[in-house]
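FYI, not all chains are in this one, though none of them got moved.
Labels run A, B and C following the written order; every chain starts at residue 1.
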Amino acid sequence: MSASSPSRLAAFLLPALTAVALILLWYAFKAVLQVPSFVLPAPHEIVAAAWEERTVLWSAALVTVRGALLGFTAAVTVGFLLAMALGFSPRIKTSFYPLILVLQMMPVTILAPIFVLWLGQGLPSIVAITFVIGFFPVVANTTMGFISVDRHLRELFVMCNATRAQEARYLRIPGAMPYFLTGMKIAGTLAPIGAIVGDFLAGSAQGGVGGIGYMTISYFSQLKTPALFATGLVACVMGFLFVGGVNWLHWRLLHSWHDSMVKKE
Amino acid sequence: MDRAMSEAPVVKVSGLRKRFGAGPLVLDGIDLEVARGEFVSFIGPSGCGKSTLLRLIAGLTPASEGSITVEGLAPEQARKRMFFVFQDANLMPWRRVAENVELPLLLRGDAPAPRRERVARMLEIVGLAGAEAKFPWQLSGGMKMRVSIARALSVAPEILLLDEPIGALDEMTRDRLNEDLLAIRSRDPFTGFFVTHAVAEAVFLSSRIVVLGANPGRVTAVIEVPFAYPRQPELRETPPFLRLLATTAQALRAVRVA
Amino acid sequence: GERPADAPAPRPAALAKVILQTDWYAQPEHGGFYQAQAKGYYREVGLDVEIVQGGPNAIPVQKVALGSAQFAVGRTDELVIAAGRGIPVLALAALMQRDPQAVMFHRESGIRDFKDLDGRSVMAVPGAAWLTLVQRKYGISMSVTPLDFGLSRFLADKRLVQQCFITSEPYYVAQQGVEIGTLLLADAGIDPYRIWYTSRDFAARRPEAVRAFTAASIRGWRDYLEGDRTEADRRIGELNRKMTPEFIAFGVEAMRKHRLVHGDPAKGELLGRIDPARMGAEIERLAAIGVLGRPVQLAEVFDEKFLPEEVRAAATRK
């Protein structure tokens, strides 16, 4: 019924075609509106800048990827555990959800100095900032997944005298996976941004090698706009790696049973 | 049922009333005593409260008035001894057939080897050997229900609550299952509660049939089924059986008219 | 009469480890400290100095107050405001007699004087004291856009005025072939010193280290502008990639041209010196615009005794 999912070839071809169309549009836009390159460089300028700055960008990317990966892991792990606690008992949820919201809604700019003072400039602070930026989507989604558990299945577990831990392990966690994975996907797109912002707010750039956030300020202040966009490119590549990882997990965990994945026949 | 009469009743329901929230009475003044080893069928019009009564006995929903005891305990405390075959198959979509059947054994901590063995045997009984690796969405309606039955049988509960397990099954499968059920009962004499719309099944399987009326659900007739266990399929053709069948059908028809 | 860097220096038994927190990434405006470090001046006086680069969120004042750094680089107005918030910090010496902070604007904007900033959009750090001071002094009003550390908006918007370091941003703008003008804030009478400072606590506990650091830093600064900068510049370049030799040369030249570090000897200005009268006047100015949480006395934020003898002597000579 209805359009089936595109073939493997199309899965590469279609976005590539869209990208090509977009790049053409980009050039057209620049040409027609006369947008100067120091505001919006042309794609080829960005690629050239990325190539020229490749060693710098590479080492900066390594720094940032570390922060992003650690922060992402922390956000997903803590977010998941927190959601589990919240989803389990309405009492815990009522008591603590507002606090989690406060943590999420407090602008990082305000929290950053505290992190810097506690954890020092550098990786730990960057990780903390990435965590703060990324954990709420995981919490919100996973909690929703936990509390949306099918009530008939809950009754089955009640009949089985399942302990809370068993109910979590065999019912709530697998049942919440579609939600959890969506939250994880959002956290995945936020992780590189978090690490970049963290780098900006709490990076040390010690030893001359800062992360992508540092390079962003550096290029920005030098009017190296193509290189600035190249840092954006690097950020996107990083983001794609994260999202790709989460997508793979999504496929692994859901393809055999969930309606979002199972081929309909 | 004869040997059991001396004991205290396994399930005792008295003055039970049930309403959902502020809704109308669903069950009104149910009294029931069931002895160990009995097999009680509930029949009655759709929506009269049969499933609700089973869920009350299992402690899945609280009584509004009256009391229910299972082995002298509140239903919630006696759940270790009970198992439920739900009206919808209630399978976990992310677990394969064998894993679904295995679940209650896993949860109560059985070792893997006996677990696997028991799952295989139960799937054999319900005619699903070979479908172990399928996911629920790959099954037909009847197959799902059979998985659910296999799951319940696998735990060998003392009290088994079956909510219309056979409506979706063809006659052959049903007969075989009924016979297997009786065979299991003769080895492991569980107390059974059975909701069905098939009057013949009720008569063939039960030691007692409770006919419920609707709006609100009330016991309108109780029919004792005197045939001794184990029962053979040939019983179905005998005149006493057919007479009792007619009586039961009559009692059921009377409900609606009332 | 400087001793060459490679000459054997008397080595004290154990070097005291201290941290200098700068206010931005490594740049020629911190050159003297890197020079002192590179040439071993700190070691000579028994200090093992680690220079920690700043950045957009370096919070040097808090770090010094909490002891996670012993010294930091900043401006006197910041320091006075911090004192006004009850943060116990103490100015030690000036690395620049004149602050390199300036505003830049496009030539064609027609701006000649601070008065001409009236009604303009200025990109600056929100809440900066100079904004209020300039508006008060010239009776003008400007709308403020938060500083984004970039230049593309300035380039794209010919009417935009942007806060800058006279030693830094104009370089990149000039590279784009854009004609700009600049006004040093110091010329508007907003003349904070760029200083290094410490916490009152550290100054009380380790006065000798503070004095030693100050003396060695002044020596480093003098040497940076007059001697061989190669090693210090190499370090700066390593730490901050945008610091190409040409850019550093531009910055150093700007510092010389505008006499930022040494000041005007005719006015009694001198590398390292903080004029108590000038600083006292600044405190009054800041108090007048109401940015001080509580009244601040000169004595709580500045103590002349940590300045080297020769600086103090030269000052009194005038």
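In this section, contacts are C-beta pairs under 8 Å (C-beta built on N, C-alpha and C of every residue); 3 or more make two chains touch, one makes a residue touch a chain.
On a predicted model such as this, the values are computed, not experimentally measured, just so you know.
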- Item | Counts per chain label over the entire file, given a single displayed copy of each | A x2, B x2, C x1
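In this text, only the chains that are shown with their structure count from here on.
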- Can you list every chain that touches subunit A and also touches subunit B? none
- Item | Centre-most chain [mean C-alpha coordinates] | A
- Note on the structure: Rounded to the nearest Å, the gap between Cα centres of subunit A and subunit B is 50
- Indicate the whole-number Å distance between the mean C-alpha point of subunit A and the mean C-alpha point of subunit C. 39
- Task: Check each residue of subunit C and list the ones that touch at least two other chains.
- Result: none
- Note on the structure: By the touch definition above, subunit A meets two or more other chains at residues none
- Task: Name, in rising order, each residue of subunit A that touches subunit C in their complex.
- Result: 36, 38-39, 56, 109, 112-113, 116-117, 120-121, 200-208, 214, 217-218, 220-223, 225, 228
- Item | Touching residues on subunit C, where the partner in the complex is subunit A | 25, 52-53, 55-59, 62-63, 66, 68, 148-152, 155-156, 168-169, 172-173, 175-176, 238-242
- Quick one: which bits of subunit B touch subunit A in the complex? Just the residue numbers, please. 55, 58-60, 79-80, 82-84, 86, 88, 90, 92-94, 103-104, 106-108, 135-137
